[in-house]
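Heads up, one of the protein chains got dropped from this complex, but the rest are sitting where they should.
Chain naming follows the written order as A, B and C, and within any one chain the residues start at number 1.
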Amino acid sequence: MSHTKPTHHNGDANGYDPDNPHGFTYVDHGHHIMSGRTLLLVLLALLAFTGLTVGAAQVETYMIEVMGWSIPHWANVIIAMSIATVKAILVVTFFMALKYDNPLNTIVFLFCLFAFAIFLSFTALDLGNRHRVEAYRAPQISAGGTGVNLTRKTGEVNEKGEPIVENIVGPIAGYVRNVTIEEKGADYVKKKLAEKHPHHEEPVGPSRSRPQRGLSGALDEHAPASDAAHGGH
Amino acid sequence: MTSIPTQHDHQPSPGDPSAPGWKRYVAASHFRSAADEFDACKLGFWLFLATEVLLFAGLFCAYAIFRMMYPEAFAAGSHSLDVKWGGLNTVVLLISSYTVASSIRCAMLDKRFWLHVNLIITLVCAAAFVVIKFTFEYGPKWAEGKRPGVLFDYPLWSHPQEPIWWSVYYCATGIHALHVIIGACLLAWCLYRSVRHKAYGPTHYTMLENSGLYWHLVDLIWIFLFPLLYLIH
Amino acid sequence: MTAYHFTTLAQDSGPVHGLFFRGDAAWDKGVATDSLFMWTFWFSTFWFVLLMGLMVWWVIKYRRRPGVPAPRSASHNAPLEVIWTVVPSLFLGYIFFRGFHAYIDKLVAPVDAIEIVVKGMKWNWTATYPNGAISPETTPLGASNVPVIVLPAGRAVRFKMYSDDVIHSFWIPDFRMKFDVFPNRYSSFWIQPMQAGETHWVFCAEYCGDQHSEMAAVILVVHESEYNELVARWGAAGGTPQEMGERAARKHGCFACHSIDGTRNVGPTWRNAYGNPVPLADGSTIPGDDRTVWDNYIRESILVPGAKLHAGYPNQMNSFQGIITEDEILWITAYLRSLSDHPLGAAALEAEQAAESESEGDAPANGEGANGGPN
Partner (left out) sequence: MSTIPATHDAAHGHHDEGSYLTPRGPFLSTVVAWATTIDHKKIGVMYLVAVLTMFFLGGVAAMAVRAELWTPNRYVEQVQPDGTTQTVLQGDLLGKLFKADGLGAANNIYNRVFTLHGAIMVFMVIVPGVPASLGNFFLPIMLGAKDVAFPRLNLLSWYIYVTGSIFAVLSIILGGVDTGWTFYTPYSSTHAAGHWNVVFMILGAFILGFSSILTGLNFIVTTHKLRCPGMGWFDMPLFIWAIYSTSIIAVLATPVIGITLLLLIFERLFHVGIFDPAMGGDPVLFQHFFWFYSHPVVYVMILPGMGIISELIAVHCRKPIFGYRAVAFASLGIAAVSFIVWGHHMFASMGELASAVFSFLTFLVAIPTAVKVFNWIATLYKGSIAINTPMLYAMAFLFLFSIGGLTGLPLGALATDLHLHDSYFVVAHFHYVMMGGTIIAFVGGLHHWWPKMFGRMYNEKWAMLGCALVFIGFNVTFFTQFFLGTQGMPRRYASYVDEFQFLHQVSTVGSWFLLLGFLVHLGTFIHSLVAGPKAPPNPWGGLTLEWETESPPIEHNFHHEPILKHGPYDYDTTVPPHYDPADYPLDTSTPPHRSGH
């Protein structure tokens, strides 16, 4: 940081230069005029990378669904985030002109990314490793939430004009499906789900998310088998 | 070095009513020069941008943790989003970022007409982004019952944790959309000041520069949000 | 309901330890924790006395005297500064290592530990034994009656804990151990009670609302044979509806807020409630003298607590929808009747039950064995 180079004093004003009171070496930063061609090239590169990231996702889908390959789920994140990072670097370097700017501003920006990295990694370190000692500590007791004390307005009002509030029992997702099954029948939901997922059969019905709480004994044995697979991995 | 003057060459002429706004500007007296003030304002604004990044860090962190815990729910939720609209919004924001960078370039070159043209294109892009977001993304999904948290009302979910996905989706994109609107307001204010007072020119364009930085940050956040939300498998 | 005499544990670890702790820790892992605490204490005391001694000595010795300047002395000394950075760091590393070691010891239970499921709820603890039994014992502690958790001496016990509503924390000070209790997942730790006859406090250590300070329990350590006998007895099903109701009320923690002796608590008392009119918060009244009205009122109050709010009481209760069974609601209704002097209350209940047992022979109303009730 040439910018903040201190002037060492010697107990008197000998080191003091009235033309340069801070002993700063001014660099002409922050006033660089970008060439129009550079800006346009950067835009084109950004658009190309956007196309690339969408294309990569389509290729992945194709490989999984049509060719039946199994791609580890982190591959998707790695590819998408790598392309996004390249795009971000382009924006920061040229559009935001950090390349030509006071290096202090770059340091500020890197510091905040560093703080972000710490925040994310340590939080994940805890929440991703709950099952290290006792496996049953990791998954949720009831998938989709406990549903305790949940109410919501139905949007309708009673004769006094007060909003009608419904009580939600158990996980919200299960409640919503149960209500639909009550209203339109299980077959309707089954049919709609089959339309939505032509490839595989989904379990239908209220039992999937029945509240699993308040029962003494080995609670987790009652939890749907799929729940254990969702937690902590 | 170009021969075009920069903020280091700022010679304020506050008493001359015929001079454009940027020439009449006088730096605050506790700074040693206009360039010093410009540098300070930019450092201050980069610090502010760091706080904005860390604000979104919370949302990215929540996203990462829940995706780690419920990958299927996130994949299922992501499939409900339309890559076309997300991709179009990405393109819109990238173009607007380019025009903002160009508008600052025009200010530095004292080309006021093109400065205004660029800013107007940016504002149109901002409006397009918000319209696409609300009309083609939020609207239909909300109507289907794909809503955050307790408002969730979509019986055809494929994973009981889908309400959490929708919460993260609405919070992240909603707060981002709010930033788009704030950024557009800042740029509109710049446009007004430039049209009315000729406020920005080669030796003074601090406000425009900082508003531009803010807009680029909004773009930067979206560069990461887009693949994370729309391109999951 | 038994009032226990609270034992004070033996104090063999010295007078300074006695200042900090009420007796020695109740198991060896706790003793190890205390030993680390005391080591840290003496370590801290050494540095504290050294630093404060120097401070006071120098302030007195070098106090300002008019006209006498401060003598010039070194303003830094690199070797000294390195030493006082590195040496404390080594000690800190040692404290960390011991702390980690003893922590893992207290958290990872041996495989043969008895698993007891502990449920925290606003504002009560329930401990469920491996056979599904719940201790019906309570004891007065502070301003309320708290459940008694009976544990066998000499056996490792693992607590597998979860919560019904908010975060609680299960703290047994005598064992120097606590862990938070969450509504969405299990947490656990283990202890090994040593001496039969000891009693230990359990406190909720994570703030959980109004009765946080009343959310306690007592651990009673008994001989293993007695433990087995008690748990087997409590585990046996059956009883009259009102007895089943009392057990269900205990299981769901109703007594944390509702008294059965007429005193006011967070919620209205159950004594003499059934059959009498109830003033409601919105100004209307639940009419008395009508069984249908009262049965429905109890049912609604359990499932939708805020629907008909008793005047003068906060809307604090959780809904038990999805938690409580229909049978349990009927039993709790019977239990409330048995607590009421109203004509529709205990007297009518007993008359009905007598009539039923007459007409159906000796079988009680719920069709299960009437013997082996908790009391």
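The rule is simple: a contact is a pair of C-beta atoms (placed from the backbone, for glycine too) under 8 Å apart; a residue touches a chain by one contact, two chains touch by 3 or more.
Note that the coordinates shown come from a computational prediction; the quantities given were computed from them, not determined experimentally.
Visitor: Considering all chains of the complex, which shown ones does the missing chain contact?
Guide: A, B, C
Visitor: Would you mind spotting which of B:A50, B:A76, B:M108 or B:A126 touches the chain that isn't drawn?
Guide: Counting the whole complex, the residue in contact with the absent chain is B:A50.
Visitor: Taking the entire complex into account, which one of C:A10, C:M55, C:A232 or C:A355 touches the absent chain?
Guide: Counting the whole complex, the residue in contact with the absent chain is C:M55.
Visitor: What residues on chain B make contact with the chain left out of this view?
Guide: Chain B touches the missing chain through residues 8, 26, 28-33, 35-36, 39-41, 43-44, 47-48, 50-59, 61-62, 65-66, 69, 148-151, 160-161, 163-164, 167-168, 170-171, 175.
Visitor: On chain A, where is the contact patch with the chain that was removed from view?
Guide: Looking at chain A, the ones touching the missing chain are residues 4-9, 11-13, 15-16, 18-23, 26, 104, 111-112, 115, 118-119, 122-123, 125-127, 129-133, 137, 140, 143-150, 152, 171-172.
Visitor: For chain C, which residues reach the chain that was dropped from this view?
Guide: Answer for chain C: residues 19-22, 30, 32-33, 36-37, 40-41, 43-44, 47-48, 51-52, 54-56, 58-59, 62-65, 67-77, 80-81, 84-85, 88-89, 92-93, 95-96, 98-107, 122, 141-144, 165-167, 169, 171, 173-174, 176-180, 182-184, 187, 189, 201, 203-214, 216, 257, 261-267, 312, 314-316 touch the chain left out.
One rule holds in what follows: only the chains that are shown with their structure count from here on.
Visitor: Given which chains touch which, is the overall layout a line, a ring, a star, complete, or other?
Guide: Contact map by chain: line.
Visitor: So, comparing C-alpha centroids, which chain is the farthest one from chain B?
Guide: Between chain B and the rest, the longest centre separation is with C.
Visitor: Quick one: chain B and chain C, Cα centre-to-centre, how many Å?
Guide: Spacing between the chain centres: roughly 51 Å.
Visitor: How far is the middle of chain A from the middle of chain C, if each middle is the mean of its Cα atoms, in Å?
Guide: 38
Visitor: Which integer distance in Å separates the CA centroid of chain A from that of chain B?
Guide: About 19 Å, centre to centre.
Visitor: Which parts of chain A, given as residue numbers and ranges, touch two or more other chains?
Guide: Chain A, residues with two or more chain partners: 145, 231.
Visitor: What residues in chain B touch two or more of the other chains?
Guide: In chain B, no residue touches two or more other chains.
Visitor: Would you mind writing out the residues of chain A in touch with chain C in their complex?
Guide: 130, 133-134, 136-142, 145-149, 167, 169-170, 211, 213-214, 216-217, 219-220, 231
Visitor: In the complex, go through chain C and note every residue touching chain A.
Guide: 107-108, 117, 128, 132, 134, 160, 162, 164-165, 183-188, 251-252, 303-304, 318-319, 321-324
Visitor: Please name which positions on chain A make contact with chain B in the complex.
Guide: 21, 26, 28-31, 33-34, 36, 39-40, 42-43, 46-47, 50, 53-54, 57, 60-61, 64, 71, 73, 76, 80-81, 83-84, 87-88, 91-92, 94-97, 101-102, 104-105, 108-109, 111-113, 115-116, 119-120, 123-124, 127-128, 143-145, 150-152, 168, 171-174, 176-177, 179-181, 189, 192-193, 196-197, 202, 208-209, 230-233
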